[in-house]
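A protein chain is absent from this complex, but the other protein chains hold their places.
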Amino acid sequence: MSKTEVQLDRRKSPFYPRQAELDRLNQWHEWKGYRSADGFWEMDLEYFAQRNSAGVFDLTPMTKYRITGPDALDYLNRLVTRDMTKIKPGRVAYAVWCDDEGQVIDDGTIFHLNEGEYRLCSQERHMSWLQAAAIGMDVRIIDETEDICGLAVQGPTSFSILKNMGLHGVETLKPFDLMALNFHGAELMISRTGFTGDLGYELWISPDSALHLWDTLFEAGKLHHIRAIGTHALELARIEAGFIAAYIDFLPANVTVRSGRSRSPLELGLGWLVDFEKPNFNGRRALIEEKKRGSTWRLVKLDIEGNKEAHHSYIYDNKKGGENIGFITSAAWSPVCKQNIALGTVRTPHGKVGDKLYVEIYYQLEMHWSRVMAQATVVSKPFWDPPRKRVTPPASN
Amino acid sequence: MKTYDAIVIGAGHNGLTNAAYLAKSGLNVVCIEKNDYIGGATVSRNLYKDWFYSNCSYVVSLLRPEIYRDLELARHGLQVTPYGGGTVFMENGDYLGSYPDPEVHWREYARFSRADADAYERYSADTMRQCRFIREFLLRTPPDPASFKPRDLRELAYLGAKFFDMGEQRMYDTIRFWTMSVAEYLDEYFETDVIKCALSGSGIIGTALGIHSPGTAYVLLHHYMGEVDGNMGAWGFARGGTGAVAQALAKSFRSYGGELRTEAGVEQILVKNGKVQGVALSSGEEINAKVVVSNMDVKNTFLRCMDKNDLTEEFYNRVKNFKIRGSSGKVNIALGGMPTFPALPKDSPLLDGDMHFIDSMERMERAYDDWKEGTWSKDPYVDMTIPTVSDPTMAPPGKHFVSCFVQYCPAQIEGRDWTEEERQQFGQTVIDQIGEYSPDFKSLIEHVEIRTPAVIEDEIGITEGNIFHGELTMDQLLFNRPIPGYAQYRGPVGGLYMCGSSTHPGGGIMAAPGCNAAREILFDLRRPDITPVNFGDD
Partner (left out) sequence: MSDNYDAIIIGAGHNGLVCAAMLGRAGRKVLVVEANDQVGGAAITREFTEGYSVSACAHLLYQLQPAVKKELGLKLDVAAENMATVALSAEGQHLRIQNDRVAGVSEEDAGSYRAFHKRMTRFADLFNTFLNKTPPRLAKDASRSDMLTLVQLGFDIRRLGRTEMQELLRLIGMNIRDEVVERFASPKLRGAISLDAVLGTHLGPRSPNTVLTYLYRLAGAKGQISQPVGGMGAVSELLAKSARHYGVVIRTGMPVKKIVIDGGRVGGVETNSGETFSAPLVVSNADPKSTIMCLVGVKNVETGFTRRIHHIRSNGNAAKLHLALDRLPKIEGIEDHEYANRFVIAPDEGYVERAFNYAKYGESSVKPILEISFPSVSDKSMAPPGKHVMSAIVQYAPSKLRGGWTEDSKSDFLQVVMGTLSEFMPNIESCVLASELLTSADFEKQLHMTGGHWHHGELALDQFLFTRPVGGAQQYAMPVDGLYLCGAGAHPGGGVSGAAGRNAARAILKAEK
């Protein structure tokens, strides 16, 4: 019989040939079996491209599932915590899904492509869970990760670039809108979504047209300072935007081995995504119970004094230390906010907005380690949240 | 007549571990071994030209790292190198690989089913959760649930607390895991038959049960709860073969002043007034000691080496009914070169891993049906490794040593002894099965050693050649192992102890029984406990 041998090497995205041409750093890591760049030319400047002009990030390794069938809406509505009946075709929903104990398995975006036809996009893979959720339902779930590749075009000039490409209608896209159009014979899907908390779009196309899309995009963006960026730059932007990431700020509940290491959406500050009015969804009973009883953990956004990044720091409720009340999961100096920022997890009742906490920071300068207890204020808003993110049509620049 | 503080009968890895701890504590210890080599089933022997055969146990994972470190086995020459990967060759010409790289592994499983590829993560997490739970108890003495002693109550409470720490739903999952069959356990994760088949082997290795028999999910743990350098579930080869483990333990034992005597088989354990006095050797010589520790399985210890009058009838019957069943054989082969496996791509990393030639759940179960009828599996489950791929010391350059662990192989054929012809046929069954997938395998064979349970029993002494010194069924685990009321390493007469794999936590090159028994002996002698504690959460 004929068989396909498994590929032993890391996969390459369809955009890889262009990325390889741009690559000066030769710094790659693995993301779901793909080669994914830490950066291409200068990581700090890549970050600024995102905030100042436009950064292009390769989203291809994102896991994509197409969900169709008569029960697709009922299916998704039971799967995720938010009310999917409110998400009309042409809209995208950020959503989170839980197990029966109300613990977060993952978050992701759900694209309502056409009536009854959805695409679920997430960092992790979930076919096993999605199929379990389909027991007794008439839905079809197809993993189309390799059939669709994607680019995130994020930053203030992203709109102008797309307009320059001749993508008509893009000016009407409001945040979380999506549209499909013909791109030289291929279907190009554009959504006004992103992971940077700024004006930006995500473009989705079949691998055959990948390089053509890349070339057209970069040609159109030439005068708008378009730049390819790597994960390092994106990671910084996502912390500024206050977004959480799996395996960094939380662990998918289905892979935790120790008890108490998973988190509920309420504990991750995603209570706004939980619709208790819905009659049933995975985790509803547990979350109602948690709401009654009170959560154990709380995710906090911290504005930390000084400029020493608080990586992996313990959090205390007083300057003297004592027993820690939590720990930092993501930390960065924000170049655009000029703030020392972090996401962390603390035990309730600590961590209310406005609380003054302390983080224990160890830092090293010229081989010497120092320790500082820095005051950290719990803030409610994302650290970076420019109005241009919301304006429709966006300003041209 | 020589007198010692303690005599350890049997220089298997548990006997040596036990002896080493007793010697380390300052006791005058002799470890006696009936064969002219040490190690028992933890052995590598030069049986043909320049080949060294790990002709019983063949891979290392369970060896408790606490003991490895504590007895300074690295300093005494032990070196364990992890190996990765595995292959199931399929009848249709395809194969299922298992790769150490999780992404490649995912892609391989995804060739058969995406859902299965994704489910593997949950399967691993759930299985690891059970491993973490059981690992807590490996270096602890099981409590006696019928006792009201503070020590037992405390230990029971500890066990209960660890259980309740898992959380409600996971406790139910744990109850199910301990009681269900490996086939049913896998059904809850995977849909692809060959994937289930590949994973199910670990549920039956060394046991007289089929993949559909309740209780086999637990047996998985005896293949997952080990580690190599903190990588839970990883397996490795000891450089020089598994015998190197015994050699290192022996060196460690000697370094603490212990005395090792080979070719000193025990005829009888001497008892007077309900207390052990020492042992009588087959040679007629008697050795005296107030403490006698048996590394032999319980049947050998009590039925063969003790006077029935020194035991109560109830105890005697329970030992008699303790289940040690020969269910596996070994075929060890010296090859003149590396065999080829046309199904695999050239230079596939899978050649470094273990290989299996049975590809469906039905074939796995039917292999067991043969055993139930008192014969060896005609289409057996073979776990084949070629340690010489990574260990240059076991065969001349370019040549290879192949270890085939074979499930199932009974101790007797339909209730009578094996004939020589049947033994040869058994070996041929295995070689033929491999030959199906490797056309040049047979022509490369230089020497074959075929070991049925009876052969292993004759040579090593283990009843029915059982790798675990007793079935790992629920009625013989934890406080039931080996016998209810005697799970704390103490025998029925004063000063007599058990330290072999018949005791908690069971077999495999784990060394935990030997270490745990030492703890109890030192406790009884009112000496400080020098046995190591669990490394803790990992």
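Side notes on the structure shown:
In this document, chain identifiers A and B correspond to the written order of the chains, with residue numbering beginning at 1 in each.
Everything below uses one rule, namely that a contact is a pair of C-beta atoms (placed from the backbone, for glycine too) under 8 Å apart; a residue touches a chain by one contact, two chains touch by 3 or more.
The shown structure was predicted, so the numbers you read here are calculated from the model rather than taken from an experiment.
Taking the full assembly into account, the omitted chain touches A, B. Per the touch definition above, the residue from B:E314, B:E436, B:D458 or B:D529 contacting the chain not shown is B:E314. Checked against the hidden chain, the listed residues B:D5, B:E136 or B:D173 yield one contact partner: B:D173.
Between the chain not shown and the residues A:T4, A:N26 or A:N280, the one that touches is A:N280.
Touching the missing chain, out of B:D50, B:D307, B:D369 or B:D458, is residue B:D369. Residue A:D74 is the one among A:E30, A:D74 or A:E305 that touches the chain not shown. Touch with the hidden chain on the side of subunit B covers residues 145-146, 164, 167-169, 171-173, 175-176, 179-180, 184, 187-188, 209, 212-215, 314, 321, 323, 362, 365-366, 369, 372, 473-476, 479-480, 484-485.
Seen across the whole complex, the unshown chain contacts subunit A at 71, 74-75, 77-79, 99-101, 129, 132-133, 135-137, 279-285.
In the analysis below, only the chains that are shown with their structure count from here on.
As a whole-number value, the distance joining the C-alpha centres of subunit A and subunit B reads 47 Å.
Interface residues of subunit A facing subunit B in the complex, by the touch rule stated above, are 1, 3-8, 10, 30, 32-33, 100-101, 125-129, 131, 143, 254-260. Within the complex, the subunit B residues that touch subunit A are 92-94, 97, 99, 101, 103-104, 106-108, 111, 114-119, 121-122, 124-125, 128-129, 132, 165-167, 169-170, 189, 345, 349, 537.
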